[in-house]
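One structure is given here, and the rest of the page talks about it.
Note that this complex is displayed minus one protein chain, with the remaining chains in position.
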Amino acid sequence: MKKFLNTADTYLTDALAGFAAAHPDLSVNLESRVVTRARGAVPGKVGLVSGGGSGHEPLHTGFVGEGMLDAACPGEIFTSPVPDQVVEAVRAADSGEGTVLIVKNYTGDVMNFEMAAELAGEEGRRVETVLVDDDVAVEDSTFTAGRRGTGATLLVEKIAGAAAARGDALEEVAAIGRRVDAASRSFAVALTACTTPSAGRPGFDLPEDEVEVGVGIHGEPGRRREKLRPASEIVSDMVDAVLDDRPLESGAEAIVVVNGMGGTPLSELYLVYGEVAALLEERGVSIVRNAVGDYVTSLDMAGCSITVCEAEEGFTDLWDAPVSTPGLRWGI
Amino acid sequence: MKKFLNTADTYLTDALAGFAAAHPDLSVNLESRVVTRARGAVPGKVGLVSGGGSGHEPLHTGFVGEGMLDAACPGEIFTSPVPDQVVEAVRAADSGEGTVLIVKNYTGDVMNFEMAAELAGEEGRRVETVLVDDDVAVEDSTFTAGRRGTGATLLVEKIAGAAAARGDALEEVAAIGRRVDAASRSFAVALTACTTPSAGRPGFDLPEDEVEVGVGIHGEPGRRREKLRPASEIVSDMVDAVLDDRPLESGAEAIVVVNGMGGTPLSELYLVYGEVAALLEERGVSIVRNAVGDYVTSLDMAGCSITVCEAEEGFTDLWDAPVSTPGLRWGI
Amino acid sequence: MDIELARAWVRAIGAAVERDRERLGELDAAIGDGDHGANMQRGFAAAVDAVGAMSPESVGAVLTKTGTTLVSKVGGASGPLYGSAFRAAGKRLAAERAETEEVGAALSAALEEVRRLGGAQAGDKTMVDAFAPAVDAFTRVAGSGGRLDEAARAAADAADEGLRATEPLQARKGRASYLGERSVGHLDPGAASTALVFRALAEAAGA
Partner (left out) sequence: MDIELARAWVRAIGAAVERDRERLGELDAAIGDGDHGANMQRGFAAAVDAVGAMSPESVGAVLTKTGTTLVSKVGGASGPLYGSAFRAAGKRLAAERAETEEVGAALSAALEEVRRLGGAQAGDKTMVDAFAPAVDAFTRVAGSGGRLDEAARAAADAADEGLRATEPLQARKGRASYLGERSVGHLDPGAASTALVFRALAEAAGA
């Protein structure tokens, strides 16, 4: 394993300490593993909390700040946070207007956040949960744990964050978060496996000429393995998968995220975006906003995900609203 | 080689086409390979042009926009642009107030930009060149081509860009760019080699337990090879190299960039930043601003560079000034 | 089961997951995200500390403490599942000693809680596939007058058997379900840790 680290056991703490040092406008509690805005909950504003396993940076810690999250609770690498952490984050985020929890749909995340929501409820706090489940590589049926939450998390956190910032009430913020999730679909392909510090070697072996198709963001293998093909073909399949699951009519408007998994350089992501843009144009779909970069990563995995979100009423304005976080910033 | 691409020959054009599709506020000429602001030269403002080989994204194309560059001219992968391109970029950037060329100190870049500067001069354009040469892995002597330009390029482009935006004259913009370069030193370590599309395999072979120390940003081997050690030790050596070359007194203020080479995840970069911050604190140097992320990359290379720039009079304000580019954005 | 035996059980689990941490991690890497070994190790190391530091007044207090510790240290799917399971079991054992049949009832309650929380059925390729047969075997032996060590050994054997039976299954719950058919041909990591939990009970009871 080749990583900049001291020991596998201290990786997360050391990385969080560095994050804390780099962002004095955030407050990082290394003990409880909760990241909040340094100035605390915003009076009169609905709180926004997200969290999940670490290893997906900038998600979620990097999305704490004005216009987005109030608090994040990073778990161990690829392991959902524990309820105590989540409750701590809710306490920090809650100004009395209630808190929206943004939870990616994984069994562990769902259970831990549920327990936390119960605990917070026992403290008399109002909590709404928005579940993100955009990954069409997984069938949404009783024979699976349901679709995973992946790239759409960026959109949900940004758009719900902007809704909270403009003063929407608890149920409204949750509702728009759910609408964004419902309007979004994603699909990912990996060129390499990632290496967690504790495992010390790649999660799976992938021959030099093969790719994993339909991967998640936790280093798990995908739905199937394929020969490496030209980007235009790979991307065409990815876009098909996304749009077969939730078709867009000609004339529809979309927000598109081409998201790097951590080990893929920006130029490849742009190349992929170019293919996506051409394919959507062919279908008469116009991309009104886009984000190309590393947002929801999987440590050092080479690969990318494509997220298409239909830009329903209001989404674009909320996407454009000012945001100031380590991972996303404009207008402030 | 595992990359999202169609053919090695079309890699650059396809990536630029995707970049163009993603950024409608920029204008990308795929023929002449020049990226400019869509609205063209800013009347009354000194123009800022940079360029160099491709493969360092977001540098330089990703730094075109308000508060930073007016135009960028990306060469082939790791190959400096040709004079025609540079002249084209100067024409697009020049509002009549003259143009500053920001050139990384490589033989090829220097010669091609020099030829371009001559051509632009023949057209009656005023041109000043700022050479970036911050990499202390290379001795600055007549026995080398001089120090390379690496991570400090981000600082020079941002700060000179802000100076131009506030209305500084040609010589002033160039002067502050040179001051930033003179105040900056960098050092880089690679964990893996990068693969150019045309070569199709890594530029050098690096055993699983070794790192290349003192690398540049073109996939070339470094000054020496070492066993992989804990991050604290590697970073300590890197900081020593930087500060031995240009010592900072206790009480000094610095802007620090921890820059990923393309294949290293953000959490590792933060971990490295944490080490840098601790080491500078020990020396009594306070970091007044920082940037942690991928700015000056080397395709898919895993590794990072550390840049320390003494925050001289005026640098911080110019760093903080609004900027709106694909790769750096705040305040707008 | 008395308080000391409950503690010894937790310690035995701690030792087992420490020893098998890597194997559990590899099983999870094959069809999940590779953290199950680290999760179990982190959780039970904390639980061993916690039950060592307390002065419990009942068998249940030890198990409840274990469950609470798992919930607040593990995260992931296994944290809430094992944590709630131990808490459910602990709630049933309020005395300083528990008869083997009472332990059986507590284990049944634990299983019930895992089922309720995770919604997994037998054959979904989860820890339930080891947990359910283990509890069955335990209550059967206990019901026919067997001693704790006998019941625990039967449970451990049944859990092992249940674990082995997960190999040909296609996962329908948890991360492994994302792999679809590719989950076939692998042991379920949670079932593997469940087998360790019951084997640890047999060891502690047999000592």
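For clarity, chains are labelled A, B and C in written order, and residue numbers in each chain start from 1.
By our rule, a residue touches a chain if its C-beta (ideal position, glycine included) is under 8 Å from a C-beta of that chain, and two chains touch if they have at least 3 such contacts.
Fair warning: this is a prediction, and the values are worked out from it, not measured in the lab.
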Note = In the full complex, the chain left out is in contact with B
Task = Touching the absent chain in the whole complex: find that residue among B:108, B:230, B:314 or B:331.
result = B:108
Task = Determine which one of B:49, B:82 or B:117 touches the chain that has been left out.
result = B:82
Request  = Based on the whole complex, identify which of B:172, B:220 or B:320 touches the chain you can't see.
outcome  = B:220
Task = Using the definition of touch stated at the top, determine which of B:36, B:196, B:290 or B:305 touches the missing chain.
result = B:196
Note = Against the hidden chain, chain B presents residues 53, 75-84, 106-108, 111-112, 115, 137-139, 142-145, 148, 196, 198-199, 203-204, 216, 218-224
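Throughout what follows, only the chains that are shown with their structure count from here on.
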Key: Inter-centroid spacing, chain C versus chain A (mean Cα positions, whole Å)   = 32
Task = Take the average of all CA coordinates in chain B, do the same for chain C, and state the distance between these two points in whole angstrom.
result = 54
